[in-house]
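Here the complex is missing one protein chain, while the rest keep their positions.
This part shows chain A:
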Amino acid sequence: MVREKVTIISKEGLHARPADTLIRLANQYASKIEIVCGEDKTINAKSILHVLGAGINCGAEVEVVCEGEDEQEASKRIVQAIKEGLDE
């Protein structure tokens, strides 16, 4: 399992385009990919309903948790993409 903390910098938070970018990226990996946001709230990064429903705003600190055969690569790419603002 790989865990890494990262701050959301997309201006709109995880809505619209940034959310879409994240979900597309997460679905490219076989690993289970979760985002821990706030007090023990964990969501599935591959689910549009989870990601949008969590209402994560700009400035929030989240933890990306990847588990599975390609967890290293998945974690690296996803954390990097979030740091770059998810193509906002």
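Going forward, contacts are C-beta pairs under 8 Å (C-beta built on N, C-alpha and C of every residue); 3 or more make two chains touch, one makes a residue touch a chain; residues count from 1.
As a convention for this text, contacts and distances are computed from a predicted model.
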| item | value |
| --- | --- |
| Listed names "Phosphoenolpyruvate-protein phosphotransferase", "Stage V sporulation protein AA", "Cytochrome c-type biogenesis protein CcmE" or "Molybdopterin-dependent oxidoreductase", matching UniProt entry of the absent chain | "Phosphoenolpyruvate-protein phosphotransferase" |
| Residue in contact with the excluded chain [from A:Gly38, A:Gly55 or A:Gly68] | A:Gly55 |
| For chain A, residues in touch with the removed chain | 11-12, 15-16, 20, 23, 44, 46-50, 52-53, 55, 84-85, 87-88 |
